[in-house]
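Single-structure report; data block below.
Then we have subunit A:
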Amino acid sequence: MKRPDLEAKISNFLSPLVIAGAGGFLVVIALLPKIAEMIRTQLQSALSPTWASVVNIALGVGATVFLLAQLPIFLIWFERKVAAHVQDRLGPMRVGWHGVLQSFADGIKLLFKEDIIPEGADRPLFRIAPVLVIMGAFAAFAVVPWGHGLIISDLNIGLLYIVAITSLGAIGILMAGWASNNKYSLYGGMRSAAQLVAYEIPTALVILVVVIQVGSLSLQDVIASQSDGLWGENRWLLTRMYGLNLIAFVIFFICGLAETNRNPFDIPEAESELVAGFHTEYSGMRFAFFFLAEYGAMWLVAGVAAILFLGGWVGPYFSGPLVFFLKTLFLVFVQMWLRWTLPRLRVDQLLALCWKYLIPITLAVLVAVAGLSVQAS
Partner candidate 1 sequence: MGIATTARVYKDLEPDSAYAFKPEDLEDDEMILNMGPQHPSTHGVLRIELKTDGEIVKDARPHIGYLHRNFEKHAENIDYQGVIPFTDRMDYVASMANSLTYALTVEKLMAIEVGERVKSIRVLVSELQRIASHLLAIGTYGMDIGAFTPFLHCFREREKILDLFEWLCGARLLYNFNWVGGVSHDLPEGWTDKVLQFLSEFEPVIDELDDLLSLNKIFTDRTATVGIIPPDLAVAYALSGPNLRGSGIKWDVRREDPYCGYEKYDFEIPVGQGRYGPIGSCWDRYYVRVEEMRQSVRILHQALDKLPAEGDVHEKVPKRVKPNPGEAYARTETPRGELAYFIVSDGGLIPYRVKGRSPCFVSMSIFHEIARGEMIADIIAIIGSLDIVLGEIDR
Partner candidate 2 sequence: MSLKAGEIQARLEAKFPGTIVLAQLEAIDPFLVVDQGALLEMGLSLRDDPELAFDTLHCLSAVDYLKEDRIEIVYHLSSLKHRHWIVLKVHLPRVDPKIPTVEKIWPTANWHEREAYDLFGVVFSGHSDPRRIFLPDDWAGHPMRKDWVWPEEWHGIAVKPGKQFAERASEGETLGVGPFD
C-alpha cells in the first residue's frame, strides 16, 4: 500500500474515534456528579470508611491527571486553530479531520525524539526542571472544584495553596535556564524569576479582594458565596461592588497571563529575542513537559478566574462541571485571542506595568472593597 493511502486510512479510522472521544468526554463531564455519587455509594457499601475515602481520592487524582494529560492535547489543537483562523489560515488540516490528530502526531514525534543534554549542562538540575514545572502546574488542581463535592481536597486554605504551589513552576524555569549552559536560557530564567516575584504580589492582593468579600480561603466557599448565578443577592462576584470586582478580575487575568508566560508576557521564552528562552536546549519528552505545563497552567489560571469571579461551576440556568468547563474554556480562548493579537512587552515595561500600575490599582481596589464590606456588615 502506498504511504499516503495508508496515512489516509489511519486518519480516517482514528479521527471519528477522537471526535467521539471528545463528545464522550463532554458527556462524562456533564454527568460527573452522578458518576461520582454512584462510585461513592458503591465504595461505601463495599469497603470500610477509611479505605473508601482513600480509593475515592485515588480515583479523583487519577481522573484529574487523566484530564490534565488529555486537555493540553485538545488545547494545543484548539490554539493552533484559533491562531490559524485569526490569521486567515486553515491551521492543521492533514492529520485527521481538520487536523484533530495533529497533537497526537506531535506527541508521538516528541516521544521518539532524541533526548539531548548539552555538554556542560548541570545534568541533575536539567533533568529535574521540567518535572518541577509540570508539578507546579498540575498539583494546584488538587483544590480546584469541579462541582458540588467534586474536589480532590477541599482545603480550607485552598487559595493560599494555589498561590504557593504555582510558584514552584518559576523555580523550575529558573533551574532550566541555569542548567542548560546556554546564555539565552539563562536570560529566560532570570526574566522569569523577575516576572514571578513581581506578579505574585498583585495576584495575592487580588485574591485578597475576593477573600475579604467571601470570608474564606476555601474555593468551595468562594463558589458557595456566588450560588445565585447571574442575578440575586449572592450573584457572581464580577458584577458586585460597583465594578470594583471587574477591575480586580481584569487584573487577575493579566497577572494570570504573566504567571503562565503567555503573550504579551512571554518574555522568558520570547522566541524572537531569546530563541526559545529557558527551554532552548530541551528536546523530546522534556520539551513536551514544558508544553504540557504551559497549557495546564493556562487552564488553571482560567479555572481559578472562573471560580473567583464567575461563580465556578454555578451557572445561570444549570450548574455542574460542564458549566465550569465551558467558562474555563472561554477564558482560555480569551488568553489565546490576546496572544494572537498583541505584541510582547519588554522586560522593564513588564515590571513597570506591575509595580506602577497593577499594584497601586489593586491596593486601591482592595481598600475600597474592604471599606464597602465593613460598611455593609
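Selection rule: all candidates are chains of the complex that A comes from, given by their letters.
The rule we apply is simple: a residue touches a chain if its C-beta (ideal position, glycine included) is under 8 Å from a C-beta of that chain, and two chains touch if they have at least 3 such contacts; residues count from 1.
Only a predicted model underlies this, so the values are computations on that prediction, with no experimental measurement involved.
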Complex member touching subunit A, one of 1 or 2: 1
For the subunit A and candidate 1 complex, residues of the former touching the latter: 83, 86-89, 120, 181, 183-184, 186-187, 190-191, 263-264, 266-267, 270-275, 340-349
